[in-house]
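Left out: one protein chain. Kept in place: all the others.
Note that the chains take the letters A and B in the order they are written out, and that residue 1 is the start of every chain.
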Amino acid sequence: MSGGSAPPPRPAVDGAGRWIDRLFSAHAIALYLFLYVPISLVVLFSFNAGDRTGELRGLSLRWYERALDDPFATGALANSLIVGAWTAVLATTMGTLAALALQRTPKAVRAVFDAITYVAIIIPGIVIGIATLIFFVNLFAWINPQLAAVWAVAGLSGPPKIGTGLHTIVAAHVLFTMAIVTVLVRARLAGMDRSLTEASFDLFATPFRTFVEVTLPQLRPAIIAGALLSFTFSFDDYVIASFVAGPGKPTLPMYIFSSIRRGITPEINAIATMVLTMTAMLLVVVGLIYRRSLRATAAQRAAERLDAEEGAP
Amino acid sequence: MAPTGRRRWRSTIATVLLLLPAGAWYALMLLAPLVILVVFSFGDRAPEGGYLPALTFANYQELPTRSTAFFNALWMATGGTLLCLVVGFPLAYYLATRAGSKRTLLLVLVVVPFWTSFLIRTYAWLTILGNKGIPALLDSLGFGHVVLLNTPFAVMLGIVYNYLPLMVFPLYVSLERLDKRLIEASKDLGAGRWATFRQVTLPLSSAGLLSGVILVFIPIMGEYIIPAMLGGGKVFFIGNALVDLFLQSRNWPFGSAVAIVLILVILVAVTVYLWLGSRGRGTREVSLL
Partner (left out) sequence: MTNEQFWRIHEDLTKGRISRRRLLEMTGIGAAAAVLAACTPGSAASPAASSGNGEPTAADWSPPKGVALGDKLYITTWPNYHNPRTIEIFTALTGVKVELNPLGSNEEMLAKLLIGATGWDVLVPTNYTFETYGKKGLLEPLDMVRLPHLDTSRYDQKLLANADYPAGSKTLYGFNKNWGTTGFTYNKKHVSKPMATWKDFFDLARSDYSGKATIHDYQLTSIGNALVYHGYSFNSVDEKELLKAEELLLNVKPHLFAITSDYQPPMRAEDAWMAMTWTNDGAQLHADIPEIEYVIGSDGGEIWSDFFAVVAGAAHREAAYAFLDFMAVPRVQVFDASFHKAPLVDNAAIALQPADVRSNKIGYPDAAQLTKLEFGTAELLTNEARAALWARFKSA
């Protein structure tokens, strides 16, 4: 087989091929319809002039005004953004660090850590929510008297009282997302030039710089993917958040859930549409950045492949 | 060049420091809660509900009373995963064989629904499947009256709708990476389409298939919102049973036992699956993604 760049797939030119291709297209169109009809309805009803979702009574923007004017809706959105951002940052950082460290640990340590990561990914959200909530309640019940005692000894007034809040949601979200990041980064590391990684560690004189200049660029796609996944998961999670959220700090999905119970109004549709628009724009931006780095790595991969093939007997 | 003892020592410290945050997090947020769950599962229900310390196996003995909910989840998870696979594979293949910019756009379009609120996009189906939605349409077309809402069908639809992107994405990634020259070679060697698909495309995309199946199967096993919203309390998953035990009947010890067994079952199922999958692929490494 000749080396060099891969030729594009030969287009199917015969009759059966064309027929199959059309079948694929039809299937894709059907699936896109399936994916988008419900969402279009959500968007459509966000412009409803009437009060109920389901009966369209003219178009208006009043529900957008109302949503933006509703401190609980905007507050919940802000909470979700905060939780999502913290989750993404913490999960990506700790997950990546762990993945890097695991490259160099003894096999036994790695096996244990892998097993734990594996369990963290596998446990259903509902179990994480319940288990961590019970854990937090017990932990705080134990820790708050201790704090009070320490404060009393120190002669300070008003001991701090730790409770559930946005931080507990972040803590629970990071568990799952960090594990995902570790797996993603490790997969990337496995496909990476090992000698470079080792060099970055062994050259301890300027380890940070080596890391920043050698390892990080190679890991970037995995890290970006991990951060995006972490944020998305955290931003949209209802199950875990509904258990471990603190007093008066609901996230957007929690706000949406109670709105549904209140009897859904187009206000929720307006919020959903705004979030959708925001994320679509974010996706475009990320997509553009990713495409640039993808082009760079593609060129690099092609070069590597060329090297490998020339080196082979 | 053998590293000096000093350097090795420093490197070990660095490794430990790098591992520490994640390790501490797991210990606090995963192991400690799991230990509490295990302890609770041997306890008694407090009079008004909650947990009372005890040492009893009664909660585990009572597990068979939840077998219907458990098997509901298991069948729906298996069926839902297969359905996502059957429906998603052709789409992933279609995406992977498009030209550059069109492909990006189509790919983004698969992901975008994922970025609308899970609750809202599931709720949207209530209107569509409800009496004044599709059933009214079918009725007017002369298909007679059908009930869609609060049926296993509705729940399955909700599952496929929500989890399809999670299946398509890894499949796409592995199909996109697939060296097209192998397919060409197969065709050049006179293999038919089906033979090429079976002997080249499918085995080479098995990594994506493996992770897609896992990504979809696990969350469905723990699902409770979709059955609650589209199943009307009649299509009951083990996740619903769990929520019920903690947020209604307040039997925490029994709930803990159910949770632990659920974790174990998923753990065993996924491990066996990955092991079989990796054996089939001839690799030693067992990987999730």
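One rule holds for everything that comes next: a residue touches a chain if its C-beta (ideal position, glycine included) is under 8 Å from a C-beta of that chain, and two chains touch if they have at least 3 such contacts.
Source: prediction; values computed, not measured.
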Among A:G15, A:G58 or A:P71, the residue in touch with the chain that has been omitted: A:P71
Residues from chain A at the interface with the omitted partner, ascending: 51, 54, 62, 65-66, 69, 71-72, 133-134, 137, 140, 163-164, 246-250, 258, 261-263
Where the missing chain touches chain B, by residue: 45, 47-50, 65-66, 68-69, 126, 130-132, 147, 149-150, 232-234, 236, 240-241, 244-251
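What we mean here is this: only the chains that are shown with their structure count from here on.
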For chain A paired with chain B, centre-to-centre distance based on mean C-alpha positions, whole Å: 15
Contact set on chain A toward chain B in their complex: 1, 6-10, 16-17, 20, 24-25, 27-28, 31-32, 34-39, 41-42, 53-54, 93-95, 97-98, 100-102, 104-105, 109, 113, 116-128, 130-132, 134-135, 138-139, 171-172, 174-175, 178, 180, 182-184, 187, 201-202, 204, 207, 232, 236, 238-239, 252-253, 256-257, 260, 264, 268-269, 272, 275-276, 279-280, 283-284, 287, 291
For the chain B and chain A complex, residues of the former touching the latter: 3, 7, 10-11, 14-16, 18-19, 21-23, 25-26, 28-34, 36-37, 40, 87, 90-91, 93-95, 97, 104, 106, 108-121, 123-125, 127-128, 132, 161, 164-165, 179-181, 183-185, 187, 193, 218-219, 221-225, 239, 242-243, 246, 252, 255, 259, 262-263, 266-267, 270, 287-289
